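I am attaching a structure below and will ask some questions about it afterwards.
Every protein chain except one is present and positioned as in the full complex.
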Amino acid sequence: MATEQESQGAIRDSSRSGPYVTAVRWMENLSETAFAYFLLAPALLLLLVIAIYPLVTTFGMSLFADAISGSASLGEFVGIQNYVELLTNQKSYALPAPFLPTSLTVGGIVSSALGVTLIFTIVSVFFETIIGFAQALVLDQDFRGRRWIRVAIIIPWAVPIVIQGMIFFLLFQPGIGFLVGTSQNPSLLNQLGIIGTTPLVNTIDSLLIITVADVWKTTAFMALLILAGMQSIDRSLYDVARVSGASPWQQFKLITFPLILPTIMVAMLFRTIAAMRVYGIIETTTGCQTVPSLSCLVVSSFSSRTYGTAATVAFVTAAIIGVVVSIYIVKFADAEGGF
Amino acid sequence: MATDTGQSNQQNTGIGEDRPLKRGPLSKWVSSSIQNPERAYRAMFYVATVFFLFTTLFPFYWLLVLALTPQNLLTNVGLVPNGFNPMSFVTVFERVPFHIYMFNSLVLGIMTTVIVLLLASLAGYVFGRLRFPGKAPMMLAILAISYFPPAAFLIPLFELFTGNVAVPLLGTSLVFGEQLYLNSPDLFNTPWAMVLPFSALFMPLSIFILTTFYGQIPDGLEDAARIEGTTRLGALFRVIIPLSAPGVATAGVLTFISVYNEFFFSFLMNNGEAQNWAPLVGGIIGLQGQFDTPYHLMAAASIIGVLPVAILVIVAQEKIVSGLTAGALKE
Partner (left out) sequence: MGDVKLEHVSKHYDDVTAVDDMNVQIRDGEFVCLVGPSGCGKSTTMEMVAGLTMPSEGTIHIAGHEVTNLPPKDRGIAMVFQNIALFPHMDVYDNISFGLRLRDYDKEEIDRRVEKASDVVQLEGMLDRMPDEMSGGQRQRVAIARAIVRNPEVFLMDEPLANLDAKLRVHMRTELQRLHKELDTTIIYVTHDQAEAMTMSDRIAVLDSGQLQQIDPPLTCYNEPANLFVAGFIGSPAMNFVEGEVTENGFRSENLDVEFDPARMGVNVGDQVTLGIRPEDVYPADDGRTLSHPTAEIETVSDVLEPMGDEIFIYLLLADDVETNLEETASNNQLLMSVDPDSDITEEQDVDVVLDRSKIHLFDTNSGQALQHGLVNPTTAESTTGTEAESDD
């Protein structure tokens, strides 16, 4: 066999030529580092144009005043004045709602962008974590029909935001459903004092509805992540625990919980980031006037062509998210180190 | 013990330990639960399952109730439809070209998924299998980009996609005596105005999933492929990606669902008309007429709109869970 080496049927690559072969040869001779950056180039280019360029531009815009005349998009350069005004709450002239609470009453807090966003984030992430954890525990069991229960629990997560908004709009729009009554004929929820008879234009009621809507949809995501964490726990640990006589509760307390705590922290981080940018569900359910979240401020000031202000709010929002992320990372490092 | 249940439970319980105690069904259940905690856990489990099923599924049921109720009876609707009017599912398509909006959504989802899988495969290969300086900072940077609110990208992207950004062409002032500019293409009302932001936004998650999967393929298989005659890229496409099919499927499904669900750019990067590539968002918001609010049609459209992703979830749920288990979280 050795005598007919590479004799027939194929052309040896080294004897081929042409641009394709040249390109392949060039690529094969790249060093590992050069090859790595070569393959990353398309992804990095996309991120550069679609993410980094806009971020830099947005930051630049935030240093300019809003346009006064209709033709230019930006006014004069003002440095950090937009930030100063926003953070000292003197920007209300250009915004549909104040950035910081004007008073420390409940009404004052929820009608400010920062207040309503933080309350929404804390409450929704809290309930999503608790309920998502419970759902994950259910889904982790082995039982007949698990597949369909799992589908039922996951499905809200796959629902488009516009449909999620539509569902809760239709549930709480006065006059059509049984959840909201009239002052003559109050519904159960009205009688309990949970919501008023026009919940979609009342800020506190709307905040409640939006929180419930968000919990309904994204708890499933939380449950999925926590379930993934539970299923990656080494099953033999449970066998060891059972042999040592641990009850199911003890197994949960000593094995499941500590091992998925890091997963829960990561899942909460993801959810917190997403919750702080809440926009779509507000727009489709109650509208930005009723619940003025941070992203709502950006979009509405963008729509009224006050670009300098819009850019400032966008950047401050990103900065606040950055702060929250750092807090999580520090806490997460603590939790990791605790084991 | 089952025969004791029927008897009187008036009797005092302080009787000898060797005789079975006579109790009512509840106290009996409680005591047997204490002796046998499995039963209590089982019961809790069933209660929780039923509760979760109710809370997740009731809103869909409510959509169905409204969709089936004729428009003139849409007041104080209870737990069952006020009548039966399946025609609203047809009317949706007559009122707006809902099928085109759905088609647009599917096209946007597929385009984004293809782009994301291609770019994320290359990046996942790099992060999962190559060693090079700057790897960790670069992964962090890609993750950090997904922290920013879409609102922070909106204004420049809007300007970019409406053709309002002019890039100076280097050297043109020397050749032609005046500076020439290349205007950014007018992508507003085209799929690209949405597909590009979607791709950038959802690519990081896919990169992390694929990094984990590609990193788990044994080195020997890649080496074997290269010895047998593939290039480095050839080994990726002929061996690593086929072997990571579950991970690629997971990343694809997650990307598609994310695009289908997206609101921000779907709402703002087109004028809401079906012929201008407005997706589902435009279709549902477009139902709201100037003079009336057809709740039954909105409900019907919502049900129709959920169907594609519902089917996808039913088909791919195993993949979604196992894909996440395999490591999207470990990074």
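Some notes on this structure:
Per-chain residue numbering starts at 1, and chain names A and B are given in the order in which the chains are listed.
Criterion: a contact is a pair of C-beta atoms (placed from the backbone, for glycine too) under 8 Å apart; a residue touches a chain by one contact, two chains touch by 3 or more.
Remember, predicted model here, so these are calculated numbers, not experimental data.
Counting contacts over the entire complex, the absent chain touches A, B. Summary of contacts with the chain left out: across B:55, B:146, B:231 or B:322, the touching residue is B:231.
If you put the hidden chain back, the residue from B:165, B:243 or B:310 that touches it is B:243.
Looking at chain A, the residues touching the absent chain are 1-2, 4-14, 28-29, 31.
Taking the complete complex into account, residues 218, 220-221, 223-232, 234, 239, 242-243 of chain B touch the chain not shown.
Please note the rule applied: only the chains that are shown with their structure count from here on.
Centre-to-centre spacing of chain A and chain B amounts to 12 Å, using the average Cα coordinate of each chain. The residues of chain B lying in touch with chain A in their complex are 37-38, 41, 45, 48-49, 52-53, 55-57, 59-60, 62-63, 66, 74-79, 118-120, 122-123, 125-126, 130-133, 135, 138, 142, 145-160, 196-197, 199-200, 203, 207, 229, 231-233, 257, 260-264, 266-268, 280-281, 284-285, 295, 298-299, 301-302, 305-306, 309-310, 312-314, 317, 320-321, 324-325, 327-329. The touching residues of chain A, when paired with chain B in their complex, are 13, 24, 27-28, 32-33, 35-37, 39-40, 42-43, 46-47, 49-55, 57-58, 61, 73, 134-135, 137-138, 141, 147, 149-156, 158-163, 166-171, 173, 175-178, 216, 220, 224-225, 227-229, 231-232, 247-249, 263, 266-267, 273, 276-277, 279-281, 283-284, 294-295, 298-299, 302, 307, 310-311, 313-315, 317-318, 321-322, 325.
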